[in-house]
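Structure below; questions to follow.
In this view, the complex is presented without one of its protein chains, the others remaining in place.
Should a chain be cited, it is by its letter among A, B and C, assigned in written order, with residues numbered from 1 in that chain.
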Amino acid sequence: MDLDAILKEIQEEIQKYFTKGKLPNYIPMLAQADESDFAMSIITLDGEEYHIGCSNKKFSIQSISKVFTFTLALEHYSKELYKRVGHEPSGDPFNSLVQLEYESGIPRNPFINAGAIVTTDCLASIFEDNAFNEILDFMKKVSGDQNISFDKNIFISELGHGFQNFALINLMKSYHNIKNPIDDVIQIYFKQCSIMMTTKQLAHSMLFLANHGKDPLTNESILNESKAKRINSLMLTCGHYDASGDFAYKVGLPGKSGVGGGIVAVVPKKMAISVYSPKLNVYGNSLIGTKALELFTTKTGLSIF
Amino acid sequence: MDLDAILKEIQEEIQKYFTKGKLPNYIPMLAQADESDFAMSIITLDGEEYHIGCSNKKFSIQSISKVFTFTLALEHYSKELYKRVGHEPSGDPFNSLVQLEYESGIPRNPFINAGAIVTTDCLASIFEDNAFNEILDFMKKVSGDQNISFDKNIFISELGHGFQNFALINLMKSYHNIKNPIDDVIQIYFKQCSIMMTTKQLAHSMLFLANHGKDPLTNESILNESKAKRINSLMLTCGHYDASGDFAYKVGLPGKSGVGGGIVAVVPKKMAISVYSPKLNVYGNSLIGTKALELFTTKTGLSIF
Amino acid sequence: MDLDAILKEIQEEIQKYFTKGKLPNYIPMLAQADESDFAMSIITLDGEEYHIGCSNKKFSIQSISKVFTFTLALEHYSKELYKRVGHEPSGDPFNSLVQLEYESGIPRNPFINAGAIVTTDCLASIFEDNAFNEILDFMKKVSGDQNISFDKNIFISELGHGFQNFALINLMKSYHNIKNPIDDVIQIYFKQCSIMMTTKQLAHSMLFLANHGKDPLTNESILNESKAKRINSLMLTCGHYDASGDFAYKVGLPGKSGVGGGIVAVVPKKMAISVYSPKLNVYGNSLIGTKALELFTTKTGLSIF
Partner (left out) sequence: MDLDAILKEIQEEIQKYFTKGKLPNYIPMLAQADESDFAMSIITLDGEEYHIGCSNKKFSIQSISKVFTFTLALEHYSKELYKRVGHEPSGDPFNSLVQLEYESGIPRNPFINAGAIVTTDCLASIFEDNAFNEILDFMKKVSGDQNISFDKNIFISELGHGFQNFALINLMKSYHNIKNPIDDVIQIYFKQCSIMMTTKQLAHSMLFLANHGKDPLTNESILNESKAKRINSLMLTCGHYDASGDFAYKVGLPGKSGVGGGIVAVVPKKMAISVYSPKLNVYGNSLIGTKALELFTTKTGLSIF
């Protein structure tokens, strides 16, 4: 399989979609992205890399961070975490309060905002004041790259406009499913969303999930096999909000998207993939990113189904 | 009709209910009320007064404040207010986020928490920094009593435990239905809930609503007739959260309850009534207060139906 | 008060609204009504009658029948009825299944379709095969007119298009809140909706509710005072589906509307009113009928508030 050729074909075939989709407007800083940006990176378990487009350009990872904070929390805290956040698809948009209210403050899964906020609250309980640094260190470890930080302007922009997330965290607090002070947790949460990474770094960061929990390049164990498989299953069933079924249907790979325009995905036992393009489809996922991944599994036959 | 005798009968007949109901526990300060307290006050349009029990004891008016802030806002701001808050029963408990989310941040009516917060936001737009003082002055005017203030400890207690109200206001802000800074609005809101009044003061304060908008004792016009009638209709259909139908069914008078244990009601063109007893029924309304009003309309035949 | 003059004024002032509203299209037979029809009838407790427009024209009473079947069931069956149907506003459109599903098959009140179907099921339990005849006889008694029947074509039209009502009754059957065979109950229900009456007959039929349960012209007791008041309260809080608050707000009288274009209302202790005009507003209530009643209470000051 000539992955370089396939990436070139994908790049050509997605050109016609650049007129479609929209930049997110609810966070002013994200609305300033360059609409013509596109990058795609593939890293195989034996360390071969394939990149196309602006694969060294940093963008804010937003909800992709949920995969990593959940991994980190699961490692330290799995028993309590399983009680405080579910693992079922939500069937509702990503910031729905309805489900939370009907289900007493227990989010459906860790990949909707409410679930990720509970996960961050767990990390705040474990690491206390050092929680965000631990998250950043974890990102550096899994990406094999020390050059990772968050963007202060995006962080401040989110803090000033994240009313729905404030609503979610207050509602969960009223159900006693947030243990730390709201302001502390929400700050860590918005910081993790504001982490800036390239598709190259993100593809590397997902390798341990493609390899049953172990980084194939360093051989370091990040998570045990059973937990790694469960995260993949969660990405497949819940990774794209209320378009998760559609993504599973059309792409057929475990993956996670962020409103910053990034998507990560894994082909179990084979490779990790990351794609970036900032304009979003109606579900809040990168329009071109989704198309690129669809083309990828069609061309390679590498769906898990 | 011998109202003194009727009040005495009511006081006797409610004795058996003092074992029932529960103090609210979500605001610690309210949980400290004296469970055996009971007071009832009636003031007729021609100024006759009838009181029984601790009718000079102050308690926090809580949601009863919604009637007065809505009156004040309606006087200054009716056109915009009608767009930003509805006038239909909600069919949901008093702090439901579900309805707000399905209806784009427009609360069903001004007597559920969300609607009252929007109302307070309107007052913050009109009166700016002076908003709470204006509310307090309005209470002094309609009660004909300068001796009214809020309780700082209750206010602080609410501020520290009002997570659901913080969730509501943030959700509405995300739908652009809150114009002022969240912290400002919520502080005014919790202060108005913490206003301390007696049943005597509250009965006086409701006289203008029993008299088509005009205080019958001072002859001062508080609100025009059409608006006064509409507030009465709103109290009847929406004044008791999801037990509004039950209250209309059993009592048959426009009224408004608060979790502080107070209830106010009017007999149009005849009198205003206020009752206090701190233990609540399952709907969050004063259990004995509701019973007392039921007995009142049964004994007097003064239901509006 | 010159009610003849007031009716004339109303008739003039509503002319401009005839261009608005829409005939219902989900029941073909109802879509054939004459859009220009208008009638209004008032009968006072002492038997004075005031009519304007086509007050002898029959139209299908549709949901207005709910008031009468509930009265009849309450008389025979109140204890069980109170368990099987609530008395709270629903906050949802008239045929919502959502509320039923969340609340285990117990309808919120007897004036939404689900609640009226349960009421009819109660009548089927009491009167068995004779249930519809008993309903018809009751209508003849309260209207003081033997000339009342149902329209077979409308009945058949409803039976063939009433899929939402079939959905409701099946859902309630699954919760064991329907005791008789579905087909029997639904037939009685659609027959009662297809009863044809004039505004004159309907105004007469409501007199007992304006008079605390007793027909003021025959002095016959239809229902006891307490139950009669409760029906009035239910009409006020729940009589117009999710526009009940609006009707209470603007008209201020207990009333009940039907998609056939009729509305009935009472001024307690004074009079009964009926109005007819077939085009509906967005809530499914007669547009001109609602306007006419608004004008009526504005001109007479006869709101209950």
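In this text, a residue touches a chain if its C-beta (ideal position, glycine included) is under 8 Å from a C-beta of that chain, and two chains touch if they have at least 3 such contacts.
Everything numeric in this text was worked out from a predicted model, so none of it was measured.
Student: Just to confirm, in the complete assembly, which displayed chains does the hidden chain contact?
Tutor: A, C
Student: Sort through C:Ala5, C:Ala31 or C:Val98 and give me the one touching the missing partner chain.
Tutor: C:Val98
Student: With the missing chain put back, one of A:Glu13, A:Glu48 or A:Glu88 would touch it. Which one?
Tutor: A:Glu88
Student: In the full complex, which of C:Asn56, C:Ser104, C:Ser174 or C:Ser226 touches the chain missing from this view?
Tutor: Final answer for the missing-chain contact: C:Ser174.
Student: Per the definition of touch given earlier, which of A:His76, A:Arg230, A:Lys270 or A:Lys299 contacts the omitted chain?
Tutor: Selected residue, touching the omitted chain: A:Arg230.
Student: Among A:Ile222, A:Ala248, A:Leu280 or A:Leu295, choose the residue that contacts the chain missing from this document, as touch is defined above.
Tutor: Only one of A:Ile222, A:Ala248, A:Leu280 or A:Leu295 touches the chain omitted from view, namely A:Ala248.
Student: Name, in rising order, the residues on chain A that touch the hidden chain in the full complex.
Tutor: Residues of chain A in touch with the missing chain: 86-92, 99, 108-109, 226, 228-230, 232-234, 236-238, 242-246, 248-249, 252, 254, 268, 298, 303-305.
Student: Residues of chain C in contact with the chain that isn't shown?
Tutor: The list for chain C reads 96-98, 101-102, 163-164, 166-168, 170-171, 173-174, 182.
We take it that only the chains that are shown with their structure count from here on.
Student: Counting only C-alpha atoms to place each centre, which chain is farthest from chain B?
Tutor: A
Student: Sort the chain pairs by how many C-beta pairs are in contact and tell me the top one.
Tutor: B-C
Student: Which whole number of Å gives the spacing of the CA centres of chain B and chain C?
Tutor: Taking the mean C-alpha position of each chain, the two centres sit 32 Å apart.
Student: CA centre of chain A versus CA centre of chain B: separation in Å?
Tutor: Centres of chain A and chain B (C-alpha means) sit 47 Å apart.
Student: If you look at chain C, which of its residues touch at least two other chains?
Tutor: In chain C, no residue touches two or more other chains.
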